[in-house]
Each structure stands twice: as C-alpha cells, then as structure tokens.
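Got a structure for you, written out below as structure tokens; questions coming shortly.
The complex is shown incomplete by one protein chain, all other protein chains being positioned as in the whole.
Going in written order, the chains are labelled A and B, and every chain counts its residues from 1.
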Amino acid sequence: MRTRLCSLGWHLLLILLVMATIYPVLQIFSISLRPSNALYSTSLRIIPEDASFESYRVILFEKPFWIWMRNSLIVSFATAILGVTLASTSAYALSRFELRGKNPMLFGILTTQMFPATMLLLPLYLLMRNLGLVNTLLGVVLAYTATALPFCTWTMKGYYDTIPRSLEEAGLIDGLDELGAFWRITLPLAAPALVITFLFSFLAGYAEFIVARTLLVSKDLYTLPLGLESLASTFQTEWANYAAGSLLVAIPVVALFLLLSRYLVEGLTLGGVKG
Amino acid sequence: MRGHFLRFHRWIGWPLVLGLISCAPTSDDPHRLSIWEQMEPAEQRLLHEHLQQFETEHPGVQVDVVHFETENLRNNYQTAALARTGPDLVYGPSDHVGPFSIMGLIEPLENVFSADSLALFLEDAKPSLEGHVLRLADQVGNHLTLVLNRKYVDHVPVDTEDFLEIARSNTVDENGDGKTDRYGIVFNLTEPFWLVPWLGGYGGWVMDENSKPTLDTPAMREALSFVRRLVDEGVIPPSCDYPLADTLFKQGSAAMTINGPWSWESYREQGIDIELALLPRIAGRDSWPQPMTSSKGYSLNRWIPPARHPLAVELLAFLTSARVVGRISEELGTLPSRSDVSQWPRLQANPTLHSSWAQLVKGRLMPVVPEMRVLWDVMRPGLQHVISGRLSPEEAARSMQQSALRKIEELRK
Partner (left out) sequence: MSRRTVAWWFLLPSALVLGAVVAWPFVYNFWISLTDLGLYTIRDGAHFIGIQQYLRVFAEPDLYRYLLRTLVWTLLNVFFHVLIGVSIALILNRPLRGRSLYRALLILPWALPQYIAALSWRGMFNYEFGSINLLLAKLHFSPIPWLSTEVGAFAAALITNIWLGFPFMMVVALGGLQSIPREMYEAAEIDGAGAWWQLRKITLPLLRPVMMPAIVLGTIWTFNNLNVMWLVTNQGEPGDSSHILVTYVYKAAFNYYRYGYAAAFSVLIFLILLGLTWINYRQASRSTYGA
C-alpha cells in the first residue's frame, strides 16, 4: 500500500513537471495554428478560433523542408560519429595511461570552450576559406566536432574512470591486446556515456545557427535552422510556418532519444559486472 | 551492443560520406552571380520573377539569391567581404551601407555608372558618404504612417489632440471584466524608430549637419513626454512591442496603429478595413511629425572577380531599371526610387501610393553615417525608461546625449 501511494506521488510530481515543461511547447504549437502569423496571443487558449493546419502543409510540401532535414541529419550524424570516435579514444588514453602532461591536457581541452564564440567566427571563416571548406557540409561538421569534443572527451573519461581496470587486465590475460581490451570490454561497459556523447554531438550540430549561417550559403546545403531563417524577415515573419517547422525539427531528436535511451538507462547492468 | 552500433553505422555510413563530399561550385564562375538580401516575402517573390527575366535575357547566366534576417545579413556580409569573398550584390536598408563604405567593403557607384544614369534617381535613392554613392535603391520611403481601422475610426485625426481623443474613445472594456479589450492606438514602444517622428514634429532631429548628436533638446523632451502621455492615458498598452502591436491590430483589438509599407498588405489580408493617414499635426503648432525615411537597394561588392564585374554591374542596372522599379511600386505599394517612374500616370492614380507619398514628403531622410547606429542604441534605453517611468523625459534626454557622445568617441578606438 505504501509503495503504491508513493508511486502515485511520484507520478503526480512528474506530471506537474511535464506540464511545466511542455506548456511553452504548446505555445509554439498554438503559434503554428494561427493563420494570421501572430507571434503573441492575448488569451490563454491554445487552439485559436481560426485554427488551421495549413502551416504544416506549407512547411512539408511547399518549402524545401526535406532538403533542410536531410542536410541537418547528414551534418548531425557525421558530427556525432566523429565526436564519439574521437572522444571515446582520446578519453581512453587520458583515463588509462600515465602520460606526461595528462592533467594540463585535460585542462587544456576545457580552455578551448572559454573564448566567446562570436569572436571566433571571422578567423574560423578565414581558416575554412583557406582549406576550401566554406560552403561545404564538411566544414560545419569539423566546427561542430570541435565544439562537442571537450564535453564528450571529459564525459567519456569520467565514465571510464568508474570502470575498474581489473576487467581489462583480465582481458589481457585472456589473450586480448590493448585495442581488443578497449573494444570488447571497456567500450561496451561505457554504453551510457557513449549515448550521452552521441546525443550531445548530434545536437551540437542539429540546430546550430551561427556557424552554419557563416559558412553555408548554397540553398542546397541549408540545414534546418538556416531553412527556418529563410521564413523570417524584419517585419513580416511567417510565424505559423516557423513554429510548425520548429516542432517538426524536434521530432527526430525525440525519436533518436527514445531509440538510444535503452542504452542510456537500461542497457547493460554495469553493477553486476563491476562487483 | 557493439554489433548494434556497427549496424547503425553501416546503415547511414554511405549516404553520409556522399553528402559530405558534395561541395558547392567555387565562386569564380564568371556566369554565376549572387545576391544577398533581407527582403520581406513579397519583395522576394518579385525579385525571383525579375531574375528569371534577367536569366532569359542573358543565356547561360545564373543568379543565386540568399536570404538573411537583417542583422545576420550585416554580420555575414562583413565577415565574407573582410575575407574578400561574398556575394556580388548586397541588398539592404540604409543603415548598413555607411559602415560598409568606410570599411572599404563596397564599391563606390559613381565609378561604374554615368552621371546621367545616376541623375534619374531621387536623392533618397542614392545615399552618399564622403562623396561616394553607396547604393542604388529600388524603392524609397520605408517610413511610418498612421493606419486607421475604419471599423472604429471614421475620420482622419486633424491634430494630436484629436488623435488622443479618438484613441481615448476607442479604449474600451467591452465585456466589463476590468480589462481593456480594445486599445485606441498600438505601436512599437520599445524602438526609437517610432519615437523619431514625434521628435521631428516638435522641431528636433537626431543629429546636426556635422553628425553631432542633438538629443538633449526641448524637442526630444516634448517627444518623450508625448509618448509617455499616451501610456499615462491608458490608450496604448505600456508593454507594447512590435509583435504585440501587430497581434492586437490584426485581431481588431486596436483602432489605430503606426506602421510602415511592409505591413499594410498583411492587415488587409486579415480582413481589416484600413485607411492610411498622415501622422497627425502637432496640436497648437504648424508642424508635422517627421518619420524617418530611407530606401532599400543594392550595393556592389568591392571584391567581385574582374571577369564577372561587368555582368554584376549589368545586373545592378537591371534591378534598378525603370521597368523593375515601376513594377515593384505597383505590386507592393512602395514608392519608386526613380524620378522617371514616379511620373507614371497609373502610379500617380494609386491611392495607397498617394497617401504614402504625402507622408514621405513630411519625412526626413535617415543619415547613413555610422554614428546613426549609436544614436539608435542610446535612444532605445532612454525611451524604454521613460515608458516604464524610471526616468523623466528630461533625465532621459540628458542621458541619451551623454552616452551618445561617449559612444561616438569610442567608435574611433
């Protein structure tokens, strides 16, 4: 009885939290239904009187939404894969090996995030121009990877640190080499951190605006945020379409999260292996 | 777990690699022009039609258009042109071109156009700085006018007192819940662009002929007091910013608004029966509010490759030619930038253009010097503090002038 009450309490609390979380989302939904392109509303109604789903039709079928989506997905998956690969390996080196200058290196990684990003745009543009990467998706992927790497490396390192070394040593005794031990033992155990890293690098690129705006000019290369900007102008922004597009943008993220959360929270029960 | 991740990779791996490799062509192609713009949607549609025409007349030529939000256009053009790349033509409002010219990012147009062809443009349409023509416009005006909702307002206010009277009688609580359901007047109270007309009306202006700020003046104090009075009388919601004014007027909850040519069509689309009117004469005086006028048009990038330069100039000439300017004016109700076009009988007969022209004559051209940016930035907080009641008009005017002097000084450091 007590546990049931308890669980009811948790549900109530969660429902409250969820309501507070999705209320602003409902506001955006409400904007997407207003054919008058009004950003604000003067009442509490979510569904306006003249509600229409026209904006969703326009976004999906009249705007090059699928091109934006394709580009965003390419960029985000590439960033995520690159980010996870680089972070999981370099963090392993930083967690498992006694390297000279390890601590300065760890700290140095953090310093790369400290400079105000807007001031880095012009030099970044000059660099990418010299590398021939302006107006290429590869250029933005590299920039995003650099943004995501510090967090990813640190998270992976923090997680590796919680995995006992004895497990790898056992693997080495069983005839695995260094790479094998990393690949077959440590990496699978670090699944939750891999998920965090993947998700984070994915999102670093998925809805990023300023770098993309600076580096990409061809319409065929527009990512979602650039596509949405094309709906905006100083005075006559297509708010309904903008809001509809924004909500559609969120769907793949939620889907990806649902797909990955199995490994985030229920994957291998590490406790059992670690004991 | 490992197997699953690997399969994931294989599934998306190839499309990914292909997508990353596909680059855009390089920018040295002599037949491929590009324009960066910050146009409103209707202007964009017209531009595309005109470009199709240009491409038909010039086989093998392709023009790419990239749309930006205004501030993003300025930042990105700056970045690209400082790196000696960027589009051939850049389209935007007046406030950008002064700094662009000083930084050497755009080419002076008197070098590429004959004096005769430049003479066809109205003064407003070819802003110049230090003797250089910075830009040729395809429309002039962009100024605020009074917009009446005819459902509530049956006559054009004769002066500011009449204007206030109309506003008061239209500020009503229809359902008696203690909250105002309809406001007399709504406009953007957070931006000094909406303050400047009153400043001019009371006989002031933002700067003198040497670009020195003139903000701490009786005119500024009176202009601020006037706007403050609207708030005190309750005829405008004190938190009124652009989106709120837009929302209220579109849903018929406001009798009057103050807005520019970009907005009129969207009000009509919402079924509001609008009438354009002059901003009302200042009561007790013979002076009229002076909305800031400006133009929008094309500048030429300083770094166009020589092989493409003639074609870029030709495109600029085409986009500001009489037929294009005339068509924009007819379709969008903006005022033409050329004196030959403004004589067209069918434009002269158009009532919207007529009202807009009447207001334009009362307006005053926005300065293109970089100091203007500073003035906007110092008037904004002053205005907002007066609206919220934290500063009196006197204090606000003084602090505007002080920060303006300091910030203009800093521009050179």
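Definition applied: contacts are C-beta pairs under 8 Å (C-beta built on N, C-alpha and C of every residue); 3 or more make two chains touch, one makes a residue touch a chain.
Source: prediction; values computed, not measured.
A.B. asks: Using the touch definition from the top, which of A:50, A:161, A:174 or A:220 touches the missing chain?
C.D. replies: Answer from the full complex: A:161 touches the omitted chain.
A.B. asks: Have a look at A:41, A:218 or A:234 and name the one touching the chain we're not showing.
C.D. replies: Reading the full complex, the residue touching the unseen chain is A:41.
A.B. asks: Please give every residue of chain B in contact with the chain that is not shown.
C.D. replies: Residues touching the hidden chain, for chain B, are 71, 74-75, 78, 82, 99, 102-104, 179-180, 190, 237-239, 241, 243-244, 370, 373-374, 377, 380-382, 384-385, 387-388, 390, 407, 410-413.
A.B. asks: Just the residue numbers, please: which parts of chain A touch the chain that's not shown?
C.D. replies: Chain A touches the missing chain through residues 7, 10-11, 13-14, 17-18, 21-25, 27-28, 31, 39-44, 86-87, 89-90, 92-94, 96-97, 99, 103, 105, 107, 109-120, 122-124, 126-127, 142-143, 145-146, 149-151, 153-155, 157-159, 161-163, 177-179, 182, 192-193, 195-196, 199-200, 203, 207, 209, 224-225, 228, 242-243, 246-247, 249-250, 253-254, 257-258, 261, 264-265, 267, 269-272, 274-275.
One rule holds in what follows: only the chains that are shown with their structure count from here on.
A.B. asks: From the C-alpha centre of chain A to that of chain B, how far is it in Å?
C.D. replies: 36
A.B. asks: Going by the contact rule at the top, pick out the chain B residues touching chain A in the complex.
C.D. replies: Chain B residues touching chain A: 1-2, 5, 9, 12, 15-16, 19-24, 34, 36, 38-42, 64, 66-70, 72, 76, 79-80, 82-83, 85, 87, 242-244, 246-248, 250-251, 253, 260, 262-263, 266, 270.
A.B. asks: In the complex formed with chain B, which residues of chain A make contact?
C.D. replies: 36-42, 70-71, 74, 77-78, 81, 121-122, 125-126, 129, 132, 134-138, 141, 183-184, 187-188, 191, 194, 213-214, 217-221, 229-230, 232-236, 238, 263, 267-268
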